[in-house]
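As you look at this complex, bear in mind that one protein chain is not there, while each of the others sits in place.
Let's look at chain A:
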Amino acid sequence: MSGTGHALALRGLTKRYGSFTAVDSVSLKVERGEFLTLLGPSGSGKTTILMCIAGFVAPTEGAVLLDGADITPLPPERRDFGMVFQGYALFPHMTVAENVAFPLRVRKLGAAEREAKVKAALDLVQLGRFADRLPRQLSGGQQQRVALARALVFDPALLLLDEPLSALDKKLRAELQEELKALHRRVGRTFVNVTHDQEEALSLSDRVAILNHGKLVQEGPPAHLYEHPRTRFVADFLGKSNFLHGTVQESVPEGFVIGAGTTRIVQSVAENRRPAHGSPVLLSLRPEKIALLNEDDAADNVVTGRIAAWSYLGAGYTLVVETPDLGALRVALPTWQAPIAPGEGLPVRLGWSSTASVPVVEDVA
């Protein structure tokens, strides 16, 4: 059903509050029917960007374009965007049905049409039975769905979501993530979501834009961002990562070799992206890409160390392994792959392939 939504573009969007720059020249495109997530820590400017799109905040510079038309000067009430607020912002004095009917009442729709649309919207989020309840009589998850129904009932050009799941407990959050994703597929509209939860961003989005200090650091499909982070910040914020420092010592057919102390690490890279001999390099290595090796197992890269700390997580273990040249390495290991129960001080051999790690750059502050 994709294609029924509208395309949004941000062009050099900047917002300054006095000398503080909340959003720094962000340019971004959201395709029709796409689910885009703005991801970043608090203070990264993601909410300010959403508020600029919604029209509640006027950008200092730059423009917001809808299907190519500049809508920057339009007030929020003339933009025709649906929005799910943090904490939902349901009207406490109105029933569920009245809440959902609000945007239709504003648009002066006839009673019959209004009723039909409200019913359809409530059925969409499976809340038809709760039409006559007040918001405070509903659970958090149900309130969240009412907010969604209210935001979608008037066929908005765009749906904006401001941390839509942050008020819910973990289990419910996972459930509603699934629902939100299914809903996006069903209605086929353009969704712009804001969150600081990287798991939510990865599981929901067609594309993720990662922000830090008001700047767009990297954008792309979730898997691409996870596998090919461009900077240290992206690698660290999206999942966990080990960072290996070293200098380029030689070129090999698949890539290059860096040295850190007496340890040599082989790293594959594309032909055209090889760093110069002797230059410092930073590699990002995901904890789950490191394997625990037996005595006779081989791998592209092998290091030895001792377990400094470990924790059991049910489905797996997290180990912190102290190595002489690379410092502490974090290793995530599925329980079924752990050869023995780990213990502090135990010597281990770690191994990973030359394609497991990725070179990243340090972020400029």
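Here is the rule we go by: a residue touches a chain if its C-beta (ideal position, glycine included) is under 8 Å from a C-beta of that chain, and two chains touch if they have at least 3 such contacts; residues count from 1.
Criterion: contacts and distances are computed from a predicted model.
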item	value
Choices "ABC transporter permease", "2-keto-4-pentenoate hydratase", "NADH-quinone oxidoreductase subunit H" or "Heme lyase CcmF/NrfE family subunit" - which one is the UniProt name of the chain not shown	"ABC transporter permease"
Full-complex contact with the absent chain, from A:87, A:220 or A:259	A:87
From A:17, A:56 or A:312, residue that would touch the chain that is not displayed	A:56
Where the unshown chain meets chain A, residue by residue	54-56, 75-78, 80-83, 85-87, 89-93, 102-103, 105-107, 150-151, 154
